[in-house]
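The complex is shown incomplete by one protein chain, all other protein chains being positioned as in the whole.
After this line comes chain A, so read on.
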Amino acid sequence: MAALVQLEARLRGLREEYFRRNRLVDEDRKIAYKAAVKIQSWFRGCRVRAYLRHLNKMVITIQKWWRGYLSRRYFRKMIETAYFIMKMNFYNEMAVRIQKRWRGYYSRKYIHNFYALKKYLQAISMNNEIVRYELQEYAEMNEKEKKKKDLEKEEREKKYQARKMHYLLSTEQIPGIYNSPFRKSPDPMELLLRQSKPLSYRRQEATSPFTYELYDWPTCKRPPAFPTGEPLPPIGRQKPQGPFRDIAEVLRQRYKRLEPTLRVAASINSPLEKAREDMKREGWRNRIHDNEFLPFSSYNKNKKYDPSIHRSGKYGQETYGIKHFREEQPNKWLAGKDFQTVSPSIVLFEKLGKTYSKAGQIV
């Protein structure tokens, strides 16, 4: 028991000793363990780091080579595009030069041709000159014609006046109005009077009704009359060869109306008596009543009225004495037949009035 208590006392301390020794060992072990862990970890670390370094280096190499390859490829592409662009620029420039020349040429020739325009404008000016010149000529011609017409009209007027005033001509004894003795030479009017033919009293058929007097025909002021003036020359009659005059003139002269002078027209026997007779005849013609100075009405009271043949018939005009000269009363006829011709007809008498010769012409 004491041993047990001793053992127990030692046990207690055994336990602590045991615990202590274990603990020491344990701590030593822990320390050794920790040291080992540290060493090992450091070493593993080195190993891994070396491995990682190695990997890094490999990776760098790979990437280096890869990136170099990629860039070289890219670079080549870049060069190609740059070259291409250079080429295109060059081509563009050349194309621009060509187009520039072409467009300049085309627009100068076709779109706005300066020289053609200039020529055109010159042509226009020349044409204008020509047109102006011709119009000027035309205007002058018109004016001349108008003047000529006016002059001619004046001339005609003067000549007509001269013909009307022909009686103012000077005679041998008496100088006329226009031939004053104090003048050196006669007035031109005098000369005109000398040249002109006296106006005959017959109505002038000077104007043919078919001239275009502007207002007569349309407004029906004058009915159309056929021209009764000079006869026309025959159509197609050639002028005979030789020194002959113009046919129209000749015919005009040949068929000119007779305008005898007073001396010729008057009769040889005393013109005075003839004139008186003419007067009387004219007076008788123009008179309405023959018995001018009728006696008083009762003078004729006992006169029987003789009806004229126009009124003496029952119903107006009596045909006896005008239409027929024989009275026929058929109810008194014995036979119904007319007289018969017994003797033969005489041939000559049959032909009376029916021959073609002028001797037997019916008057």
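Keep in mind that, in the parts below, contacts are C-beta pairs under 8 Å (C-beta built on N, C-alpha and C of every residue); 3 or more make two chains touch, one makes a residue touch a chain; residues count from 1.
Here, contacts and distances are computed from a predicted model.
A single chain of the complex does not appear, and UniProt lists its protein name as "Sperm-associated antigen 6", one of "Sperm-associated antigen 6", "Cell cycle control protein", "SKP1 component dimerisation domain-containing protein" or "mannose-1-phosphate guanylyltransferase".
Within the complete assembly, A:Ala139 is the residue of A:Leu7, A:Ala35, A:Met88 or A:Ala139 that touches the hidden chain. Note on the undisplayed chain: of the listed residues A:Leu121, A:Ile177, A:Val250 or A:Met279, the one touching it is A:Leu121.
Note on the undisplayed chain: of the listed residues A:Ile130, A:Leu151 or A:Leu352, the one touching it is A:Ile130. Against the chain not shown here, chain A presents residues 117, 120-121, 124-125, 127-132, 135-136, 138-139, 142-143, 146, 212, 214-215, 217-220.
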